[in-house]
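Would you mind keeping the following structure in view while I ask a few things?
Removed from the display is one protein chain of the complex; every other protein chain stays in position.
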Amino acid sequence: MRIVVQSAPFDFGAEAQGFASGHKDMGAIVTFTGVVRDLEGDTLDRMVIEHYPGMTEKALEKIATEAMSRWGLGDALVIHRFGELRPGDMIMMVATAAPHRVDAFDAAEYLMDYLKSRAPFWKQEFTSDGGAWVAAKDEDEDALKRW
Amino acid sequence: MRIVVQSAPFDFGAEAQGFASGHKDMGAIVTFTGVVRDLEGDTLDRMVIEHYPGMTEKALEKIATEAMSRWGLGDALVIHRFGELRPGDMIMMVATAAPHRVDAFDAAEYLMDYLKSRAPFWKQEFTSDGGAWVAAKDEDEDALKRW
Amino acid sequence: MTITVLYFAWVRERIGLPKETVETTAATVMDLVEELRAREERYAMAFSDLSALRVAVDQDLTEFDATLDGVREVAFFPPMTGG
Partner (left out) sequence: MTITVLYFAWVRERIGLPKETVETTAATVMDLVEELRAREERYAMAFSDLSALRVAVDQDLTEFDATLDGVREVAFFPPMTGG
């Protein structure tokens, strides 16, 4: 299990390859990557992600540890960036390794659902009109109920 | 959309990176990778995958095209190997790019569920006792019912 | 008419060849199966339990009651195990 919180970009290809390699007892590897999207109807200049150093790592470890034990994962990876990002930049990734595909998928979705609403990150979007905090969505909070 | 059927290994890191790069309107990228597992209680010497050239490509294209339109994907990738593989080798991968995470996950699971039971591949496992065809699982056929 | 018939996985092993050309007047896949079964024991064995078999006609999965009208290629195989 590995948790990384950093402002620097990460190398998705290398991380994915490194995570997936050398598992002879895990038949299923799932990755999810979040990318900064351009806004609909407006141009996103940049996204700035604020976080709570200390609590962020603690919250991510708790979420990943729960996923590891709940789905019997062989491994789990969470990388999340903070600071300034541009459209097309990768914000974060998670990866899960499990014996079977259903568990690898479920665990990755669980990580994402909890990471969305329980890890202390806040996104601010900047356009030519200035900055606006991204509002949490009810559907993201609702997504936790299925677990 | 890209469909690849080959006996050669593929470079998962490079494929994942290439697939995920340059999407400014797709916020969510999911990959699934299948790895040859060692057997429980016995040692797998090798797995040999047979396929139906011609039909394989046609079936994968049909499955991926359906996923593209059903979840409004920006892109989809399917790579599947045939021939001889060893424990730890990557058998196949799928990747999906969608505006939102739920669609990217659902589309990847759909691809996997259909690929398991509707693409003409057959696995044979070889141990010191010789070869045995892997039997299709009822649960894999049942998995199609949710779509 | 002339149809190419393909066999995969253990169906191929039981029949002992991957592919053959068949001259037939069969109207449906099922008629073709009956013709093949009547040929030799190894065919009868391979086709003994149709619930364990799948069939594709011109590279599309179909059912055993499918017509062979205009068909050029028929393939028999066990349930697929991809992924």
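Just so it is clear, A, B and C label the chains in written order, and each chain counts residues from 1 on its own.
As a convention for this text, a contact is a pair of C-beta atoms (placed from the backbone, for glycine too) under 8 Å apart; a residue touches a chain by one contact, two chains touch by 3 or more.
Small disclaimer: the values here were computed from a predicted structure and weren't measured.
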TODO: For the chain that is not shown, enumerate the shown chains it touches in the whole assembly.
DONE: A
- [ ] Please give every residue of subunit A in contact with the chain that is not shown.
- [x] 34, 50, 52, 54-55, 58-59, 80, 91-92, 112, 115-124, 133-136, 141
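We adopt the following convention: only the chains that are shown with their structure count from here on.
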TODO: Compute the shortest path length in steps from subunit A to subunit C over the network of touching chains.
DONE: 2
Task: Chain pair with the greatest number of C-beta contact pairs - done: A-B
Task: Centre-most chain [mean C-alpha coordinates] - done: B
Task: subunit A-subunit B separation of Cα centroids, rounded to whole Å - done: 23
- [ ] Scan subunit A for residues touching two or more other chains and write them down.
- [x] 101
- [ ] Spell out, as numbers or ranges, the residues of subunit C touching 2 or more other chains.
- [x] 83
